[in-house]
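Removed from the display is one protein chain of the complex; every other protein chain stays in position.
As written, the chains take the letters A and B, and residue 1 is the first residue of each chain.
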Amino acid sequence: MMIYLMCLVLFCIGLYCIVIKRNLIKIIIGIGIVHYAVNLAFILVAYRFKGRAPINAPGQVIENMVDPLPQALVLTAIVIGLAVTALIVAIAVRIYEKYGTFDITKIRRLKG
Amino acid sequence: MNNEPERPGMTLIVKTITRLTVGLILLFGIYIVLHGHITPGGGFAGGVIIALSFIHLMLAFGKELALKKVSEAQASFFESLGAILFLSIAILGFVGGYFFLNFFLKGEPFRLFSAGIIPLCNIAICLKVGAGLFAVFVALVLLKGIGEKGK
Partner (left out) sequence: MLELYIILLFMIIGAIIAVQIKDLLSSVIAVGAVGLGLSVAFLLLKAPDLAITQLVVEILCLIILIRATIKRDIPSIRERSGWLAMFATLAFIGLFLLFAYFSLKDLPQFGHPIMRVANNYLKQGLKETGAANIVTSVILDFRAYDTLGEATVLFTAVIGVLAVLRRIGRKKPGEVVREDE
């Protein structure tokens, strides 16, 4: 229970950064922290005490392994998170070219 | 400020170490992809490592030399090739019954040629992920920065 709460605190730190900060790069950093918290929460659910990694070894019969299903989900989620981060950074670079600043309050006022 | 012609890339120490290690990084990436069904790893991690080896070359030696090895058109071609290969392996499953059926022969476990279509799918995903991430990085580097006018 305590460990789930610590993972949730990490998520809330990222959420606070997305809502409060004005610099566009800080918002991207907040999104990255939210990615880490969510991936960690999946793997925390899948852990079993005294379990072993889900890989068979030759000549051994392994009795208890940790849950392999959330690991398969998170494996693709990590690589998708990287591609989405690259997309947001590309959009931020284009915004900087057009408006000359990364400040989100000024981007609303300059039109045209 | 400079009294010698401008040389692209980084200093001499970085270039020497890059020459020694970039081949090893590429080999390590290929190893992780091919042994994806025996040891931890698989197509995704191996594809990112292969993309990292080409990015290492570009960061240390400058843009022109890296683009001579793999140009942008070739990267785009390899990415589409990986996607089409993955889809065609899936559709070939119709031979046995349903979509994505594992129809190859499964040898004995813990050998390199075992587990049906899984090594082929790993290679297709490695091509797709590696070429795609390299193309993204080349596009980000080639864009001209606005803060450097008149530098």
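Going forward, contacts are C-beta pairs under 8 Å (C-beta built on N, C-alpha and C of every residue); 3 or more make two chains touch, one makes a residue touch a chain.
Everything numeric here is computed off the predicted structure, so don't read it as measured data.
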Displayed partners of the chain not shown (whole complex): A, B
Interface with the unshown chain - residue positions in subunit A: 1-10, 12-17, 19-23, 25-26, 28-30, 32-33, 36, 39-40, 43-49, 51-58, 65-69, 71-76, 78-87, 89-94, 96, 101-103
Subunit B, residues in touch with the chain not shown (by the definition above): 8, 32, 36-42, 44-45, 48-49, 51-52, 55, 59, 62-63, 79, 83, 86-87, 90, 99-100, 102, 106-110, 114-118, 121-122, 125, 128-129, 132-133, 135-137, 139-148
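FYI, only the chains that are shown with their structure count from here on.
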Inter-chain centre distance, subunit A versus subunit B - centres from mean C-alpha coordinates, in Å: 23
Parts of subunit B lying in touch with subunit A, wherever the complex brings them together: 39-40, 42, 44, 48, 109-110, 129, 132-133, 136, 139-140, 143, 146
Footprint of subunit B on subunit A - complex, ascending: 53, 55-56, 58, 75-76, 78-79, 82-83, 86, 89-90, 93, 96-97, 100
